[in-house]
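The complex is shown incomplete by one protein chain, all other protein chains being positioned as in the whole.
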Amino acid sequence: MNNHNKFSDERLKLSPFHERQAALNVRDAWSVWNGYKFADYYYDAEYEYFCIRNTCGTYDISPMQKYLIKGKDAESMLNRMVTRDISNLAPNRITYVCWCTNEGRMIDDGTIFKIGANEYMLTCGSPNLAWLKKASFGYSSIEIEDLTDTVAAISLQGPTSFSVLDDMGIAGIENLRPFDFITIEFNNSELTISRTGFTGDLGYELWIEKNSAIALWDALYSAGENYGIQPYGETATNMARLEAGFIMPYMEFNEALKTVHFQHDQTPFELNLGWLVDFKKPIFNGRGALLTDKKNGPTYTLTKLDIEGNKPAEASYIYADEKCTKEIGYVTSAMWSPAVKANIAMAMIKTQHLDDELWVEIYYEKELRQYDKVVRCTKQKKPFWMPERAKLTPPRKY
Amino acid sequence: MKSYDSIIIGGGHNALVCANYLAKSGQKVLIIEALKKFGGLAVDREFFPGFRANTASALNQFSEKIASDLNLSSHGFNSKTDALKNIALDLSQNHVYINEDSVIGVSETDAQNFNQYKSLLKKFADVLKPFWLKSIPRLKNENIKDLLTFVEIGLKIRLMGKEDMREFLRVFSLPTRDLMDEFFDSDLLKAALSWDALIGSSQAPRSPNNSILTLLYRMSGKHQGHYYIPNGGIDSLIDALVSSAEEAGVEFMSETLVKEIIIENSQNGLKAIGVKTHNSEEIKADRIISGVDPKQTFINLVGAHNTEIEFSNRINRLRSNGYVAKFNLALSSLPSFMGLDSLRGRMLIAPTMDSIEFAWDDTKYGDYSQNPVLDMIVPTLFNPSMAPEGKHILSANIMYIPYQKKGGWSEEDKNELTEKIIDTISQYSTNIRDNILHSELLTPLDLETEFNLTGGHWHHGELALDQMLMMRPTYEAAQYRTPIDKLYLCSAGCHPGGGIMGAAGYNAAKEIIK
Partner (left out) sequence: MKKYDAIIIGAGHNGLTNAAYLAKAGLNTLVVEKNDYIGGAAVTRELHKGWFYSNCSYVCSMMRQSIHRDLNLTKHGLILVPYLGTVNFSDDGDTLSAYHSEGPYYNELRARSPHDADAMFRLQADLNRYAQLIRKTLLRTPPDPTSFRPRDIKEMLFLAKEFGALGEQEIYEYIRFFTMSAAEYLDDYFEDDLIKAAMASPGIIGTALGVYSPGSAYILLHHVMGDVDGSIGAWGLARGGMGAISKAIAGALKEHHGEIRTNSPVQKIIVKNGKAIGVALESGEEVYASIIVSNLDAKRTFTKIIDKKDLPQGIYEKAKNFKIRGSSGKVNIALSALPKFNNLPDNKYINRGGQGFTGSLKTMEKAYDCWKRGRWSEDPFIESVIPSAWDPTVAPPGKHWMSNFIQYCPAELADGPWTPEKRDQFGQTVIDKIERYSPGFKDLIVHMEVRTPYEIEKEIGLTEGNIFQGELTIDQLLFNRPFPGYSQYRMPLKNMYMCGSSTHPGGGVSSACGANAAREILIDLKKPNTVPEDDCFDE
């Protein structure tokens, strides 16, 4: 039994970066993520969002779940668990994966870091330890270590993020391609830097033993001072990720193991993540069910929408006609995109109606009065925000 | 290299039944057994020079349909013997004798109520009987034929009549204790009638939900659940099954332990194509049928990595720890039991339902019962060839003995338990101790080691509501097919379960031939 914090009071846990973040959180806008006190925003969500798009910002991802999976069965176990084939993943590379129940319903998504031949790190937004233990049943050589409370992690995103790291003197950072990672020494700790993120922009994520977290923060903010560095919270993240077309739990999908009502969870095909499913693998969890889902076509398909006007279509139905007689889907996330100046949304639309006309009924408020209007939606294939600079290696130095 | 239509892993009676049907349908069948002799738990073993015993020492529910389908009588299986009466032993020698349709040694009221009790349970057992020899389809299946099976079950139950149907829906889940209390006063009778609902399980008289169904299942036999020993002993059944299979062209391979089921990986998924034996020999077949328990099959032979996560975990969580130990005595002469003229019956030492309940209580915490309860038979009275002339064996089942003893099983533990059992029997038989030439105690752990049977569980898995019907051993493998193409199950770990009935083997063969 883990004795620390044994008779905890009701207070939330504090992130290793908390001290510095609390000082900058002038609005005291906190919420909670996996038991940690966690910023909604620090000063102004829109300002923070523009830092991501314009300069750079840091986002505390310490509450993310981090599992170290070691042993000679690690690859086989992970490969059975996730839908993607990770057997070709090279060391120091990262891959985005999802994993499903045997009914093909998505439990969660996350990233796998290949550290060495028999060593991986899995990161994800929600606890998955019980599932990992179930998934490792029957394997003789496997060890799972939960690093969540011992490893601090921070995301550095935005066009000047490379410049910050480069000024910090991190050797080889210029050669890091998307989904690469390197491990260097910093403050007598191992610092892992991955070129990953959740904003669709140039960005990095930094992983370090928690006692060196403050030192890392100070180094980042010292180097970042001239590059417009600013902490951002949940709200700005949510804006950036929607522009990038990334899915969010409890927005786009329900984690299957926590879903109460039958099939109120989603398959990867419904979420447009069919490319993560590799049927060439003879076995992985959900294979049979997903084959059927692919063959019959998913019930819904997650679709990016460009919507007329400027009123966010949050919590709206999608209809096939302007008169709103035929309901064919629902909006999962919606916002006015400040970067692309468009009214964007993601929506679950019944697959068989994907080619129908798409109309959305939007309710909105103007000085306490409620209004609604029906406007046309256009499907969008590509993410709303996908700048060249995000992929460029080496990135541009400012 | 030879190739077969079907390879059956394990040579228990269900595997033999399955082999018979498959071979008769024209298949080329190989059956592989780890031990020298076929028959699984029904096999006879020499436990002391000249003395043999079967772990399953009597029959109660072997399917008459299978016996006649396979014409087992022409192979020497003769079941035309009388049922054994159950003799509930009493310390003050007021023993209770329970026959198929009467009971002696109890009050008149109890004797009358016994008739009511018997006719009610018989009615219920008869309703369920046809469904033991049928695969139970998956729920939410849109196949009309499958739906009909459920309609048929519903209809059968409804056709009992309003009152009986209502009673059925109430009684099936009762703890044995409550059912017995409703009918009888005699403690001995109540305990004895509970016995066959409980033995082999982790249920005690106060446990609801599972035991009455087990009882009804056992009552599907020709003597309404009463045991009998065929002429020639249990061996004659196994010999007949082997001989009939040989005649149908089944090939036998013994002393060969299957180590692995060979799975072919392809883009179409997984497929069983053969088996690998302990000496690394690979034998191929169109299909592989496992007659060993589900945990062995899926965890050891197939490997968890070859099944999906929930599936392997459902197999892993199957409750399959045995709680019955086998106890065999080699006796220099027939012992006498106080107040008993003849030992031609099954004797029970379980004076009250509480004695059974309290025996269970010890076991819950990983100890064996300090006051064990037991049943015993003297098989040599029916089949003298099991011991040297004039000598006898006594074969007993002891409850409740844990598979996982707290701190593990040691020789001292076993010796202490052996003494305890002999002491218990000696309360009823003053001269048994003097007659003992040798004793053998097989704990559930020993049964596991000896017979490659996970947990040493008689039924390959607890007969509990959630592990029965289309949930046995788990859905996705309950219709004898498995998630792995061309891999089938035919063991007691499938519907309808254990006991020497042959139904699982029969049902599996039907599915495969289909």
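Lettered A and B in written order, each chain numbered from 1.
Here is the rule we use: a contact is a pair of C-beta atoms (placed from the backbone, for glycine too) under 8 Å apart; a residue touches a chain by one contact, two chains touch by 3 or more.
Given the structure is predicted, the values throughout are model-derived calculations rather than measurements.
Every shown chain touched by the omitted chain in the complete complex is listed here: A, B. Shown as candidates are A:Asn79, A:Asn128, A:Asn285 or A:Thr351; the residue that touches the absent chain is A:Asn128. For the options A:Ser76, A:Thr259, A:Asn272 or A:Gln380, the residue in contact with the chain missing from this view is A:Thr259.
Shown as candidates are B:Leu174, B:Ile262, B:Ile422 or B:Ile436; the residue that touches the absent chain is B:Leu174. Checked against the full complex, the candidates B:Lys80, B:Lys162 or B:Lys514 give a single residue touching the omitted chain, namely B:Lys162. By the touch rule set out above, chain B reaches the unshown chain at residues 138-140, 158, 162-163, 165-167, 169-171, 173-174, 178, 181-182, 203, 206-210, 310, 313, 317, 319, 354, 357-358, 361, 364-365, 464-466, 470-471, 474-475.
Touch with the hidden chain on the side of chain A covers residues 1-13, 32, 34-36, 102-103, 126-131, 133, 146, 148, 255, 257-263.
By our rule, only the chains that are shown with their structure count from here on.
Per-chain Cα centroids separate chain A from chain B by 53 Å.
Contacts from chain B toward chain A in the complex involve residues 265-270, 299, 303-313, 316, 483. The residues of chain A lying in touch with chain B in their complex are 73, 76-77, 80-81, 101-102, 131, 134-135, 137-139, 279-280, 282-283, 285-288.
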